[in-house]
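Here the complex is missing one protein chain, while the rest keep their positions.
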Amino acid sequence: MLIVMHSDATTEQVEDVLKLIRDLGFKPHAMPGATRTAIGVTGNPGPIDPGNFEFMPGVAEAIRVSKPYKLVSRDLKHEDSVIKVGEFNIGGSQPAIIAGPCAVESFEQTMEIAEVVAANGVNFFRGGAFKPRTSPYSFQGLGEEGLKILAEVRNRFGMRIVTEVVDPENVDLVEQYADVLQIGARNMQNFSLLRRIGQTRKPVMLKRGMSATLDELLLAAEYIMSEGNYEVILCERGVRTFADHTRNTLDLSIVPAVQGLSHLPIIVDPSHGTGRRDKVTPLARAAIAVGADGIMVEVHCHPERALSDGPQALLPDMFTKLVEEVRSIHQVIEQVEANKLN
Amino acid sequence: MLIVMHSDATTEQVEDVLKLIRDLGFKPHAMPGATRTAIGVTGNPGPIDPGNFEFMPGVAEAIRVSKPYKLVSRDLKHEDSVIKVGEFNIGGSQPAIIAGPCAVESFEQTMEIAEVVAANGVNFFRGGAFKPRTSPYSFQGLGEEGLKILAEVRNRFGMRIVTEVVDPENVDLVEQYADVLQIGARNMQNFSLLRRIGQTRKPVMLKRGMSATLDELLLAAEYIMSEGNYEVILCERGVRTFADHTRNTLDLSIVPAVQGLSHLPIIVDPSHGTGRRDKVTPLARAAIAVGADGIMVEVHCHPERALSDGPQALLPDMFTKLVEEVRSIHQVIEQVEANKLN
Amino acid sequence: MLIVMHSDATTEQVEDVLKLIRDLGFKPHAMPGATRTAIGVTGNPGPIDPGNFEFMPGVAEAIRVSKPYKLVSRDLKHEDSVIKVGEFNIGGSQPAIIAGPCAVESFEQTMEIAEVVAANGVNFFRGGAFKPRTSPYSFQGLGEEGLKILAEVRNRFGMRIVTEVVDPENVDLVEQYADVLQIGARNMQNFSLLRRIGQTRKPVMLKRGMSATLDELLLAAEYIMSEGNYEVILCERGVRTFADHTRNTLDLSIVPAVQGLSHLPIIVDPSHGTGRRDKVTPLARAAIAVGADGIMVEVHCHPERALSDGPQALLPDMFTKLVEEVRSIHQVIEQVEANKLN
Partner (left out) sequence: MLIVMHSDATTEQVEDVLKLIRDLGFKPHAMPGATRTAIGVTGNPGPIDPGNFEFMPGVAEAIRVSKPYKLVSRDLKHEDSVIKVGEFNIGGSQPAIIAGPCAVESFEQTMEIAEVVAANGVNFFRGGAFKPRTSPYSFQGLGEEGLKILAEVRNRFGMRIVTEVVDPENVDLVEQYADVLQIGARNMQNFSLLRRIGQTRKPVMLKRGMSATLDELLLAAEYIMSEGNYEVILCERGVRTFADHTRNTLDLSIVPAVQGLSHLPIIVDPSHGTGRRDKVTPLARAAIAVGADGIMVEVHCHPERALSDGPQALLPDMFTKLVEEVRSIHQVIEQVEANKLN
């Protein structure tokens, strides 16, 4: 059920609707938009009678939702969501660039890379302190020590920190240090982790699973939002196919597909999406051209010594070029979109 | 590192080796076999010098392991592992049949199905009390109430209970009621769950992820075993492809592939593997013919009313036929294998 | 349009219907069944009015066909088609075994393998004289010389010859020597080749394309049948997926899927389906257990010297075992099916 308020509905009228939803034993999700507020209802075991709501003061419409997802849907919120991360945004007019090493390996390695990233005017720094690795014997990350190094990057360079959380038990810990909580591809359907993250109030970056459909991606976001955390950023990172010239096959068509169905921002990770350094920059350009809200890329000053995913890390000068190219292409896209509106 | 003991090594000699491994700060995993004991070593940050071990009394060989997995490997244990579940086995000469509803929906539904399953002489009953569902709004299982119903099935019918655990936090709870802990496809790379399950001493059924490679499946099992739980059963349940005549594409070739590399038993789930009732029986026959150690199938007395996956559930009389056919084919395979040995 | 005749319709009544179809400018396809004849109509640009036919003497029903395929459909012919190849059958009660080298390489190599195959009581010999190769620089087959060697195999051993035709221009030539014309996976949608083959009256073995859906496979068969050649055998040979433990992923679920929709027989090629010798026998057993009408396997006496696909060729003694196992499993399936009828 989706309840759309009139554009001139008062705060009291909105509150009355929220109260009735709670009184019926359901959960209201208010989504204020540019022109009007909409309220999603979850927690109902079956369909709700719209008649309960449609004659309440301030209510414009009460709509049954036929799609399997509700809160992620553009039906609920027409405008693009812009996720605030401290003083910076993901979504909206500027493409977000998120960069850093695959894993936080040491203080020195991280600071060296952070300096390169910051020097390019980038606002978001990534780095894994907890690494989900295919083998139990691979480097699993520095844990809290890594989180402290990331916090120091924020202190020194003012960049906001994106880092992965792999376990419901670590959410409290990671939340203390991170600005954006990342959920990796392998955990896209780790529903207990999704619910736990949904109880935080930190922005979440949700990566598409290796063989997830569009509906499954949106429903994974819905798990988070249904717990009350609406600050979700989606991320395409390549899917599994028979093709062997890249590690994964980057599926850029999901960007316009998401944008048609959902108000959530979506970014692209061409580093995991290709797994090969020489393909990261062209695919990053393509990601911006297709309309993504940003990119996430891996940078390493000595990739031959990286403890994970060295072959896909950009060298510092490659990263500088990439940032320039991405910004140039974004300007064109912005003009193009502006022309469309005129 | 893999240390192979002489066939006549004494218990003291084995203990001495285990002690040295612990003293070096590593973790020993003793795997007694029919003719000799082998000991896997994990927890070492880099290669170990075989010279530490190869001149110890009772040691036949100390071998560096080049594959990414160790404890799952046939290099460590030559004989097929047989997993004991109470008085029954999975692996070994008889094919295990595991059957029951997708989800435990109610006491009556479960007992009705259990009666059908037990009447066919089947030893293992399956049913989900915690259901990982794509949508947060779908039926998520009865939780502990469901586990209690499953325990009652064991009491009444003597069947052993296979049920899924979806969350590290629930492991303690599920362990109290279940005989085999199932890890679902979506959680195959939920590494914190794998580690937590590895700390239990209950047999584990690990389902292959929707787009998992053979190496990834074996390494997921390695996560469990590296924590000390060696009672792992693998399960093929279909992978994602472009094909649309079944819900998933059942990959039976993974059965001989696993059997070549690993000592662990592997069973096949043709219910999830096809998603269509009329294809379950032929694919169950094929699973036994390809050499699988058993099958897991869904049965429901009123699939049109099932709360999940009704279209793939067998009706009682279909299930009876399936059990007969599976047993007949297994007899042929057994003779065939016996002939090979002669 | 599908016209079903009464079971006691006379030959004249059938002829009258065929004549009317031709007079309307369409193409009739009479399919005599065990109890009644059905007539498919193709060549009509749009729907035909059933009223043209349903009151003609001997006509039981005139049915509009909603599926995209007509002549392959079980709606047209309820009984399983049995394809006669000389004195032998493909389809029906006995599983067909087709075996031989990937490519005819020389007279000696071929006769040596043929002797092995024939010694196992096998009725069909395969071998490529025209090889579709990924590289223009690979061995492309012996051409007509290869066909002559195959004809000599028939003369000496009495086996029927299955060989590939890759080009509409070679159909006349191959038809002179072969008993079954094979269309390879790469040519499944080579529509001009399909049409040309449809104009012959030799049985055709049509292999599923590497990423063909069930509908595409059936429509490729429909291309052949729409030209008047109804003797089509389908063949599953594995599809492309991300999985890397076999060369292709054998999709055995297509066997019951085809059998549900079509009267055509379907066999399985586990040699191309796995690409690895050690997986051919288990998958051949599974193919028979799933209900396939036969198998096609590659045999080579010296696979290490084979000019193509050596790693998937069975050695002579492996082949002998395979034939035994396949026949044993088929006996069980036959009893099982017999029980179902009782």
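Order as written gives the chain letters A, B and C; numbering starts at 1 within each chain.
Note that in this section a contact is a pair of C-beta atoms (placed from the backbone, for glycine too) under 8 Å apart; a residue touches a chain by one contact, two chains touch by 3 or more.
Predicted model only: the values in this text are computed from it and were never measured.
By the touch rule given at the top, the unshown chain touches A, B, C in the complete complex. Although one chain is not drawn, the whole complex shows that of A:Ser135, A:Thr274 or A:Gln312 it is A:Thr274 that touches it. When the full complex is taken into account, the listed residue touching the unshown chain is C:Glu222, out of C:Asp75, C:Glu222 or C:Glu325. Here one chain is not drawn; of C:Arg186, C:Lys202 or C:Lys321, the residue touching it is C:Arg186.
Within the complete assembly, A:Val255 is the residue of A:Ala62, A:Val255, A:Met296 or A:Ala313 that touches the hidden chain. Residue-wise, the contact with the chain that is not shown comes from A:Ala287, picked out of A:Val41, A:Val117 or A:Ala287. By the touch criterion stated above, the residues of subunit C touching the omitted chain are 42, 68-70, 132-137, 166-169, 186-187, 189-193, 195, 210-211, 215-216, 219, 222-223, 226, 240. Of the residues in subunit B, those that touch the hidden partner chain are 240-242.
Looking at subunit A, the residues touching the absent chain are 211, 213-214, 239, 241-246, 249-257, 260, 273-274, 278-279, 282-283, 285-291, 321, 324-325, 328-329, 331-333, 335-336, 339-340.
As a convention for this text, only the chains that are shown with their structure count from here on.
Chain nearest the geometric middle of the protein is B, using mean C-alpha positions. With centres taken as mean Cα positions, subunit C sits 50 Å from subunit A. With centres set at the average Cα position, the gap from subunit B to subunit C is 38 Å. Shown for subunit A are the residues that touch two or more other chains, namely 240.
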